[in-house]
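Only one protein chain is missing from this complex, and each of the others stays in its spot.
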Amino acid sequence: MSGDVNPFESLQEQIDDAAEYIDVGTDVLERLKRPERVLETNLTVELDDGSLEVFRAYRSQFNGDRGPYKGGVRYHPGVTRDEVKALSGWMVYKCAVVDIPYGGGKGGIEIDPIDYSDAELERITRSFATELRPLVGADRDIPAPDVNTGQREMNWIKDTYETLEGTTEPGVVTGKAIDSGGSCGRVEATGRSTMLTAREAFDYLGEDPAGATVAVQGYGNAGSVAAKFIESELGADVVAVSDSSGAVYHPDGLDTRAVKQYKNETGAVTGYDGATEELTNEELLTMDVDLLVPAALENAIDADLARDVGAD
Amino acid sequence: MSGDVNPFESLQEQIDDAAEYIDVGTDVLERLKRPERVLETNLTVELDDGSLEVFRAYRSQFNGDRGPYKGGVRYHPGVTRDEVKALSGWMVYKCAVVDIPYGGGKGGIEIDPIDYSDAELERITRSFATELRPLVGADRDIPAPDVNTGQREMNWIKDTYETLEGTTEPGVVTGKAIDSGGSCGRVEATGRSTMLTAREAFDYLGEDPAGATVAVQGYGNAGSVAAKFIESELGADVVAVSDSSGAVYHPDGLDTRAVKQYKNETGAVTGYDGATEELTNEELLTMDVDLLVPAALENAIDADLARDVGAD
Amino acid sequence: MSGDVNPFESLQEQIDDAAEYIDVGTDVLERLKRPERVLETNLTVELDDGSLEVFRAYRSQFNGDRGPYKGGVRYHPGVTRDEVKALSGWMVYKCAVVDIPYGGGKGGIEIDPIDYSDAELERITRSFATELRPLVGADRDIPAPDVNTGQREMNWIKDTYETLEGTTEPGVVTGKAIDSGGSCGRVEATGRSTMLTAREAFDYLGEDPAGATVAVQGYGNAGSVAAKFIESELGADVVAVSDSSGAVYHPDGLDTRAVKQYKNETGAVTGYDGATEELTNEELLTMDVDLLVPAALENAIDADLARDVGAD
Amino acid sequence: MSGDVNPFESLQEQIDDAAEYIDVGTDVLERLKRPERVLETNLTVELDDGSLEVFRAYRSQFNGDRGPYKGGVRYHPGVTRDEVKALSGWMVYKCAVVDIPYGGGKGGIEIDPIDYSDAELERITRSFATELRPLVGADRDIPAPDVNTGQREMNWIKDTYETLEGTTEPGVVTGKAIDSGGSCGRVEATGRSTMLTAREAFDYLGEDPAGATVAVQGYGNAGSVAAKFIESELGADVVAVSDSSGAVYHPDGLDTRAVKQYKNETGAVTGYDGATEELTNEELLTMDVDLLVPAALENAIDADLARDVGAD
Amino acid sequence: MSGDVNPFESLQEQIDDAAEYIDVGTDVLERLKRPERVLETNLTVELDDGSLEVFRAYRSQFNGDRGPYKGGVRYHPGVTRDEVKALSGWMVYKCAVVDIPYGGGKGGIEIDPIDYSDAELERITRSFATELRPLVGADRDIPAPDVNTGQREMNWIKDTYETLEGTTEPGVVTGKAIDSGGSCGRVEATGRSTMLTAREAFDYLGEDPAGATVAVQGYGNAGSVAAKFIESELGADVVAVSDSSGAVYHPDGLDTRAVKQYKNETGAVTGYDGATEELTNEELLTMDVDLLVPAALENAIDADLARDVGAD
Partner (left out) sequence: MSGDVNPFESLQEQIDDAAEYIDVGTDVLERLKRPERVLETNLTVELDDGSLEVFRAYRSQFNGDRGPYKGGVRYHPGVTRDEVKALSGWMVYKCAVVDIPYGGGKGGIEIDPIDYSDAELERITRSFATELRPLVGADRDIPAPDVNTGQREMNWIKDTYETLEGTTEPGVVTGKAIDSGGSCGRVEATGRSTMLTAREAFDYLGEDPAGATVAVQGYGNAGSVAAKFIESELGADVVAVSDSSGAVYHPDGLDTRAVKQYKNETGAVTGYDGATEELTNEELLTMDVDLLVPAALENAIDADLARDVGAD
């Protein structure tokens, strides 16, 4: 999903780059560049037609020096060991930067969830949770929603873990349903934070977000909530949004909630009749806008593309 | 260590080959071709000079349907994930063939133990044992000695596990010291079994082992004990033995114990003065002998070489 | 204790009645009408005279979907399996109505505690706690005081549980002594809530509680505290109170604390010399008062009696 | 299944009867007449059509003074709490009589397994095993096959328990498949023991079993194996066998294996064409034979019927 | 109980003496001279009159290198920390000499059990077992009977441990009742071994035990069983036996069983009318006999007394 860039090598280069600014031995650095452990598991699950299928899944625990590992679980056909390792490493730095007592972890299943029934996804998730059991827990490693997972998957993991351990431990996951102990505001948190970051960026640059033009790549939970708040809180015009089907564009700004509703109904943003034009994702990424929000998968913008990005 | 053959692909091909003789669905077969789980861990250990070094280690648990996983832990610079996966798969079939209630596992550390002090090896082993802890135990997975590991390493694993669990559980490893609950005969078991297999093979072919010529590739524990018993119990002439330094040859048979003692003192079989000639390993493998014993690492003989093997 | 009404059937009818107002399948409903599990245990305990006696005890865990089970443990000769099941079911709905993350449970021992010494009651309670051990805990099921149990019994359960688990876990019970981690205000909570409910009811009906006439059936902890607060906080006149010995009446209002002190000393409210008249419990329940507080056991008022209740 | 006799009362009367022959206090006796604990659980399981159904299940642990509880789990629509309690009590005495260090337990689900698919039965069994988990284990309570349960159900229980506990513990059940650690001879053990008992009875009475006439009520595992051995080992003529469909009769003896094969194919013994006559179960029980083997459910023969039994 | 000899110093001197015969560093020796850990606990127990009493108790775990700690628990007013430490050290060497995979432990309570009722002793023992719980277990440390403890105390410890752990683990103690999993022959094992040692000693010296004269100091379980077997199996004459009340003597040999029965009835050997003379313990120890059996507490014979011992 990230062209020819290996995300794990990308992480390691970033650590090397950062290390030039601090005084750290190469031996310590070497430790910081590799995950403490990675579990690879092959889940054999019965499908609705009675046949078996094997799914490859991973959990990487990168570094736990600052506290229990913390990080999402994604379901995507492009999940690889190196991607999971890289993402778990980035979680270490994210938690450290905001100074919360957690380390970094990440997991994923190599699957396109659209191809499976809800019952099959439940069995796959519970099978994965059974594998995770000796390694996770509120005091060990705490999964969270990520690409293609949400409250439903977290509740399945929580319920499986609690049954296996014979207890009630809602802290084993974050992002669970509010009725099951989840935090209010969790669903919109990623998108809201994107808006807050954008607001600070405009402020830092001494520009006014009101009336600015914005393009949003990716219109899942993160992208659509970000778009909604950028429109409603900052008064900017979201002129283009995209998903894997392509992008839609309106020079005066799209109605971000209407696009979301349209995507909920049809499964794609393309075809939305409030747009004046349809674009490719690459066209969207290189548009001349004031703000570009990349809200799909990591490494969407590589060095080459970066040169073409038109956002100010 | 195995040329360009990937041992894991080799295992999967063998399973496919075997599957042609039984009635089994492709979905079940698919499950049998992949390990249930593989733990990859990066051990950060303090060396004697105070610096840190990171060691990559693996434990593959291939299939536990028949009982706790069972298999060795090897220390070798050529250890790879795929090798460990393949070896754990072969353990499944070994245990099943002799009908003991165990599944298959295997582990390894990517390390050349000759480069490290005893104290460093102890710390590395104990660090690995700490990682293995949630996955092993007499009822879960039982490590054993393998290439470059023996009673000493097993006792370190056992002691670490017992300290972590606060109990006495000698069954967590096999191959431990006899004083620590090890089985009598364990050290010579692999070599003795090789001799028994050779004896049965001669019997099956209706030939007399007494006076037969034998070449032994690899002169570690397995090879040297096999040579000793083939000489003493079967009366055959061990005309050539080798290790990573090369091979030594005597047309009338070598004194297998003397060669072993020489290797213990010098670290190699080459240079042994009771030999008439020194050969390469490849020459040894293709010698014209009655019995060839490959007792080094797996996949020593590939399809090409197999055509050249001269043993009857 | 509740005439010929089976409390469990009563609960199930209430669920059926409520179900008519929501859209729920009969299969889901069926699950909601039965406890998840009921433990029945026969406790054999040595009495002070050295003989053994067997006591029947129950713990019903009705529904844990919303969190750990929660509910009291009562000691009463009329305890039955169906009563415990019903009470545990009502706890589910109580916790849900006030939206706390707990499910419903309830326990009881078939015993009249007045017939046993303190030492015997301690041994009986500790024996029950040993039986409860695998099912309770701050994250599993949390007992509380109920009819004829209080801080003393909760502390015995807590201490037994902590000794068995080798830890300190005050959260295993509520209603323990304040010095042992109990909550301030817990002892008066039931009675105070009764007063608050009455206050809201008067408010809802647009009437003034000051000077209203009140009858309280049951003068244990719940009833006497309710009476005290209804008198002191609302300014109402508690004209009649009862216990199993009968009821006492004074048209201008009783001194609720004096009656309590009298009952503490004599074990009954009857005979209290500040009353003008003595009544039966049934007479009290059907008195013409502004507020009737049924604070004894459940199902005190059945359909027939309800027609005769004189309270407004 | 047992007419109007309450099996638990029946057990208690037997204990009272036995007590007359020993010196035991009534308080001790009272303890011996009641189970230590009974777990009642309502299992909510999803059926193949997606709807839920609730199944009532029990486990009674009668007495553990001599060791872990031991006893079967039956699936039958007539399972009741009192039946399970009684059966668990009889297990106490059976284990004590043969002097093995086990106490007595018994469990059951109120279900007619013929009405459910294999997948449904697996889910029901695994749900029950999850409930049993805190109470069972090789050192606590060990289920076994009983009416309508066998190796398959035991393996489901074992697998569920092992997954929940994260270990391998085949000792948690007896009667599992031999490949899963089961004992050889377990399947035929009940029937073989019946033959041995019959052999000893003939010997005790000084009669010769060869040529004796035998009627077998119940032709499940116990009855059919008993019949097979009584025919093959003792040389007796099994003239009549029955199941819930009725009985078949041949004055010269039936071919016990042929009848079994017929029942395996058709689900009933009636209709077997090697019989000369078909009878009711009651007729079979009162036939004039040398040996009557009641191999169906308990209490098949009550006091009234006992008078009519024609067997010598 | 052992004059002015400190048993722990005595043990340490013995280790120093033994060390002269082997090649061992002083640092290793230092480790071998001290217990790994000693738990001292003050048990507060309610007496039958309702008052509390505090009892000092110890458990010393001397060395566990060879396996779980193993050793008795004694009840005696003369129990001291140093005595318990010494006894636990001697257990290490006893287990090593007979080459069983156990280390050495020992425990004791400072109490004269004759001053307490059975109920009090049960409460004291159960309180001690609760303290021992985190340190003992079949795989950690295994108590056994010792001075003034036996099957009864072991069963109390076993039952307490099993209740606390929620399991059945008879291996937590040895010396329990046979019905509770104890070993046949355990009660007589110490005495029988004494006879076997004596038999071997006579054999080694080339003398005939038949008709030899024997004095036994201490007539508890060890001494009286030894006397019985020395009389019945070796045909020797037990001419004198003693206990804390003094010694009885008959030149032609005492009837060892009759003396035992007399002591069981009266609590002492003195006064036994089958004796011709009564002696002090010191006189017995210095008698002119062929064999002297010291079967009371350790250190009965010090260097001075040793010079006076008259036995050959």
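Letters A, B, C, D and E mark the chains in the order given here, with residues in each chain numbered from 1 onward.
Basically, a residue touches a chain if its C-beta (ideal position, glycine included) is under 8 Å from a C-beta of that chain, and two chains touch if they have at least 3 such contacts.
Remember, it's a predicted structure, so these values are computed and weren't measured experimentally.
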* Could you run through the displayed chains and say which ones the absent chain touches? => A, B, C, E
* Can you work out which residue in C:27, C:53, C:169 or C:283 touches the chain that's missing from view? => C:169
* Structure fact -> Of C:67, C:101, C:134 or C:181, the residue touching the omitted chain is C:181
* Structure fact -> Sole touch to the unshown chain from E:9, E:30 or E:308: residue E:30
* Asked: Out of B:14, B:44 or B:130, which is the one that touches the chain we can't see?
  -> B:130
* Asked: So that we can see where the missing chain sits, which residues of chain E does it touch?
  -> 25, 27-28, 30-31, 34-42, 44, 51-54, 56, 131, 134-135
* Could you please point out the chain C residues that touch the chain left off the display? => 166-169, 179, 181
* **Residues in chain B touching the chain absent from view** => 130, 133-134, 163-164, 166
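Here, only the chains that are shown with their structure count from here on.
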* Asked: Among the other chains, which touch chain B and chain C together?
  -> A, D, E
* Asked: When B-E is set beside A-B, which has more C-beta pairs in contact?
  -> A-B
* Asked: What chain is the most remote from chain E, judged by the mean position of CA atoms in each chain?
  -> A
* To do: Please find which chain has its CA centre nearest to the centre of all protein CA atoms in view.
  => D
* Structure fact -> Per the C-alpha centroid definition, the whole-Å distance linking chain A and chain C comes out as 50
* To do: Provide the C-alpha centroid distance between chain C and chain D, rounded to the nearest whole angstrom.
  => 44
* **Distance between the centres, which are taken as Cα means, of chain E and chain A, whole angstrom** => 69
* Got the chain B residues that touch at least 2 other chains? -> none
* Could you draw the chains as nodes, link the ones that touch, and say if you get a line, ring, star, complete or other? => other
